[in-house]
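Of the protein chains in this complex, all but one are displayed in their positions.
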C-alpha cells in the first residue's frame, strides 16, 4: 500500500506540523502532541478537551476552535494518547471554570483519560469526564467493554462546545454532552479495510463481493460479513439498526459520514437513500451533514449517526462554529 | 471494485438527490441536472455558472451558494455536461446583469459550453466565458488541446464569486476570473488509479512501488511514472513544477488538494512538506486550504495549486462564502 | 470488424429515410457491442468513458428516431446529431453531433439522395467537425478515420463505383485510418495530455468512427442489426 508519507514513525508529527501551517489560529504543540485553540484559556469558559488515536481526521484536531473543542490530544494512529497529553491540555485550557474530557469509549482511551484526570486533579484543575458510546453494532453489557464511541462524538463535541461557548458552567456542559450521547446512535459499514502506516497492509481481508456490517473506526472487522449490497440496501440496514435502538419520536440530526476512501459523490447518493429510508419510517431529519468527519484512514465505507434533538439542542447545533473541519456562522 | 452505489447508471442522479436532501438552500433540478442557488437570480448580480464531469466533488455542485457559483451543471462521471444544462442554468441565474461561464479547459467542456453560450445568447442572455487552464504538467501550445483546468478552478470560482457577490459588473468579474487563472498553477500526483462506476476497474494499472507524476483529474495516467517517492520528495517535485512556471514574487494562496482516496492525516503531513519547500524557496503563503476539493473519485494522491494574489484578491478570498464545500464569514 | 468485400452484384440501395434508419440500427448495435472495447481504449489514453458515452448517445438517438421518425435521410441524420449533442457530453458528443447534424442539414429535405450527395453531405459534416475541434489529420483523433473514409468514398464514386462499392472502400479506409493512429503522438483531446505516452495506443474516437462507417457500408449492403 502506497502512502503519501515520509516514514510511518513521523506520520502524526508531520500531520500536526501541516495542521499548524494551514491553521494559524490553532496553537499546535508538535512535541507534546496537543492542539489548542489560540485564545485559550478563554476567561470564564469551561474548557473542552478530547482526543484519541490518530487516523480519524478531521476528528479531533480539526474540531478545535470557537464553538467546539478547546484542545485535542492525538495519539499514534489508532492508539489512544497518553495521560500526559490530556493533563497538559487541561492545564492549557482551564480558565478556572473547569474542564470537560470527552472520551470515546475504548478501553485505551478510558484508561489513559482517567489517569490524565487524576494528574490534572492533582494540579488543581476541576475535571469532569463524559463517555461517548453511540455504536449500536456492539451489544452493550456490564460485562463487556461496552459500545464504541464513533460518529456521535461529533455531535457531543459540537453541542457541548456551543453550550460552553455561551458560558454554561461545567455541570451544565457535562449534562448536555451526556444528553447528546444518550440521544445519538451510529452504525458503520466497510467496503474495504484500511491500511495503517505502521502495518502497511490492510487490517483485514475483505474479498471482492463482500462487505462488513457493524464496523468501528479502527480498521477492525465488523460484526458480520455479507455479500455486497446496494446503497439502498445498506441504507435500509443502517437506518433500521439505528432507529430500532434510538426509537426517535421527533426531529433528528443526521451525519452521513465517509470512512475516508469513499468518494463524496457516493456519499451523497447514499444520503439520498438514507433520507428515503428515514422518510419511510417517518423520522424527520432537521439537519444533515454529509462528508468525511470521523474516518478510518483510507477505508471505503460509511457510517450513519442520528441524534435526537429538542429546540435547545437544535439551537446549539446552529450556533456559530469555527474550526478547520466544521465551520459556520462566523 | 466495490462502490457505495445502486447501479452505475444512476450515480449522478442519486448524488444530486442526496445533495438536495442535505442542502435545502440549494435548488437541485435532478432531471435537468442543474444545481442552483435558491435565491437566484439575485437582482443586479452577475450569474456565475460552471460545471463539468461528475466525480470531482465537491467541485462544482458543492461550490454553489452566496459568494461563489450561482449554478453548477454536472455531467456524467468524467464527461462534460451537455449544452442544454448550461443554457438552462444561464437562464435560471441571469438577473439581466449577464452570466459568466467558468470552463475547465478540456475539449469536451469547451465544446459543450460554447454551444451552450450560443443557445443562451439566442435566448437573450449575455454570456462571457473564461477558461481555466492551470495544470503545469501539460505543455501549452497553440497546436494542442492546451493545459488542463484543475485545482485553480476553486480559486477562480471563489474569487470571481466574491467579486460578483459585491456587485461587480460582468466584464470586471470576467477580468478577475482571468486574472486568477493567469496567476494559478497546479501539479498533481497519483499513488493509485481511480475506478469509474461505469467501468468498474481501475482506469490504469499502477504497480506497487510506483507513482504517476503530472496527472489530471480524470483518472488519466500522468506524464511520467516513477519509483515511489516520500512525501518530502513529492512536495519538492510539485513545488518545483509549480514555482518554476508561476515564478511568484509575492504572496500566494495554497491549495493542498486530495484526489479523494488519501487520508486527511497524510494530506496534512504533505502540507507540512509543501510549506517547508515553499519556505526554502522564499515563497510567502498567506492562506492555505487542505482537503478534498477537486477530486478524482477514489484516487489516492494529491495536487498542489498556488495562486498569486494582490491585496484585492486576498480580500476577495477572505470575503464570506456559504456553500456546502467552502464556507466562512457567514 | 468484417472487412470482406460486398457480395458481388449487390444492388445499390436508395439513400432514403429507411436507409438512414438501417444505418442507425446497425451503428447502435455496433456501439452496444463494442462499448467495452471503446472504453478500454479510452482508459489507456483518456478517461475511460468513450464507450459509455456513445452507448448513451445512440440509445437516446434511436429512441428519438423511433418515437418520431423523420421522413427524409437528412432528417434522420440531423435528428441523430441533435440527440448526440443533447445526451453525450464530452468531446465526442458535440463532434459526432456536428458531423451528423451537418450532414443531415446538407441533405436538406430531399426524400432521397444520390451516393454523390451523401458523400458531399458527409464531407460537409466532417468539415464542421474539423472547424469545431480544430484538429488536423495526424493529430490522433476521429478525423484520422473519417477523412480517409470520405476521401476513399469520393475517389471510388469518381471512378464510377456505386454506393455499395464506394462505402466498402470507405470502410476499409476507415479501419486502416483507425489502425494508423496507433503510432501517432496525440495533439488534441485528452490523449494529448500524455505526450509521448500516447504513442502505441489506438485512438478510441477513430475506432468508433470506423464502426460508424462500417455501419454505413453494411446498411448499403442490405444488412440489418
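Order as written gives the chain letters A, B and C; numbering starts at 1 within each chain.
Assume a residue touches a chain if its C-beta (ideal position, glycine included) is under 8 Å from a C-beta of that chain, and two chains touch if they have at least 3 such contacts.
Here the structure is a predicted model, which is why all the values come from computation and not from measurement.
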item	value
Visible chains that the absent chain touches, using the contact criterion stated earlier	A
Candidate in contact with the missing chain, chosen from A:3, A:26, A:64 or A:77	A:77
Residue numbers in chain A that touch the chain omitted from display	53, 75-84, 106-108, 111-112, 115, 137-139, 143-145, 148, 196, 198-199, 203-204, 216, 218-221, 223
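In this section, only the chains that are shown with their structure count from here on.
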item	value
Where chain B and chain C overlap in contact partners, by chain label	none
Label of the chain whose CA centroid is most distant from the centroid of chain B	C
Chain A-chain B separation of Cα centroids, rounded to whole Å	29
Whole-Å separation of chain centres (CA-atom averages), chain A against chain C	55
Multi-chain contact residues (two or more partners), chain A	none
Of all residues in chain C, the ones touching two or more other chains	none
